[in-house]
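Every protein chain except one is present and positioned as in the full complex.
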Amino acid sequence: MNKIIKYVITDILRNKIVVIYTVFLLAASFSVFSLEDNSSKGRLSLLNIILIVVPLVSIIFSTIYMYNSVEFIELLVSQPLKRRSIWLSLFAGLASSLSIAFFIGAGIPVLIYQANMIGFTMILTGIILSVIFAAIAFLATVKMRDKAKGIGAAIMLWLYFSLLFDGLVLFLLFQFADYPMEKPMIGLSALNPIDLSRILILLQLDVSAMMGYTGAVFKDFFGTSTGLVFSFFVLLSWIVIPVWYSTRKFNTKDL
Amino acid sequence: MITLKNISKQFGKLKVLDNVSTSCDKSECIALIGPNGSGKTTLIKSILGMVIPDSGTITFNGKDISNNYQYRDEIGYMPQIGRYPDNMTIGQVLGMMKDIRGKSGELDEDLIKAFSVNNLLNKRMRTLSGGTIQKVSAALAFLFKPSVLILDEPTAGLDPVASELFKEKIIAEKDKGKLVLITSHILSDLDDLVTRIIYMQDGKLVFHKSIEELRKDTGEERLVKSIAQVMVSNYE
């Protein structure tokens, strides 16, 4: 399996878009940290990058890469290789190169300016989000044969996770304002990896505010080891389920 | 070597393979011929495991190929359009394939030498012309000395010199007892190559004959003409 991974990684890391993405992250992170006189504003800008830019780049790039690799995948399938290991290798290669790009672009500046729990949480969630959205892209590409449709679906998925979902949650919240919504909110947040990552960072970033009454409910949940294990497993299943399902689809897909 | 039994495949409403049965033996060079959309490529892809037939079985050296992948170790495949990861060099592609096949010694580097691929090892795939990519694909198909070669429109992008070298190589391999399956539109290319013809139309296998039989049946000496005659008669 790792026969293919290393070639995929070397290929993607030389890709122009990935290089631009890395440089953009580097420039953005260094500028937010060095321009702002207090680091909390820098952290906020970086939070937006992690929650918005990383999933977007991750899902779109992965989708395009997969569609461009159709012939290459065919060639691999004609080799004595299991389809499962081809698919998983491609995923591993793509996910790890996106993670490497994120780590170099955002992780290193964070480690320089913010080597604390907040920084580590940011790096970790950024990497996890890169992998999750690569996984979701794999799901989109295996379901759609048409490139234009596939990229459209990827953009829609990103829009859904980063904007529409939260709008929906806010709407529900207003509708059911008279009911205790803390527990359902925790459940809902599990349905969106971006939200879950955001809450994990928020618990570090805005701990004082999160310790208020409702916040304390979240903090009591997400801040405890059970909550952390829960969050970790939910995020993990956001990787595992799309990958597993797309692998299953790919196994019987006609190329 | 390869036996197909009642292979059917449907894409949506379109029946691309309709109850196809045949067998191919070694030391043959078989041309797969038919109009566009007749199911040639699907048939090849079925053999390679890229398309999974709705029904029927394919056996390779007596073994069923479904849920099996090791048999492809015996196959060298040259796709119609080769496309490799943009930022890999030719050297890396060759290296990767060697890694995948796990064979390092005893490689057939005839075509690599013949096409002077060695001079291009550091070129990135995205910088290559279509013809060069075809050369790489061809070289890869032969590199691991497979007992079966499946070539999909192999000569389409090759220049005449390369094309000639390539044909010589095919003949040489056939003579070594290998099975070669070729699809091509350029029938003239196949003339002195092939020993058998499989003719397909609308997903059905119309006939599978040796070239001598075909000549006898049509009374034409040249392959182009005999096929043309077949096509015309089938259109009617």
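Letters A and B name the chains as they come in the text, with residue numbers starting at 1 for each one.
Simple rule for what comes next: a contact is a pair of C-beta atoms (placed from the backbone, for glycine too) under 8 Å apart; a residue touches a chain by one contact, two chains touch by 3 or more.
Just so it is clear, contacts and distances are computed from a predicted model.
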Name check vs UniProt for the chain missing from the figure, options "Nitrous oxidase accessory protein", "ABC transporter", "Cytochrome bc1 complex Rieske iron-sulfur subunit" or "Putative tricarboxylic transport membrane protein", returns "Nitrous oxidase accessory protein"
Displayed chains in contact with the omitted chain are A
Among the options A:L173, A:L191 or A:V234, the absent chain makes contact with A:L173
Missing-chain contact among A:F33, A:W87, A:F133 or A:F218 belongs to A:F218
Checked against the full complex, the residue among A:I5, A:A28 or A:L47 that touches the missing chain is A:L47
Chain A residues touching the chain left out here are 38, 40-41, 44, 47-48, 51-52, 162-163, 166-167, 169-170, 173-174, 177, 181-182, 185-186, 189, 194-195, 198-199, 202, 205-216, 218
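Everything below uses one rule, namely that only the chains that are shown with their structure count from here on.
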Chain A partner, complex, touching residues on chain B are 9, 11, 45, 48-52, 69-73, 75, 77, 79, 81-88, 92, 95-97, 99-101, 150
Chain A contacts chain B in the complex at 3-4, 7-8, 10-12, 14-15, 68-72, 74-83, 252, 254-255
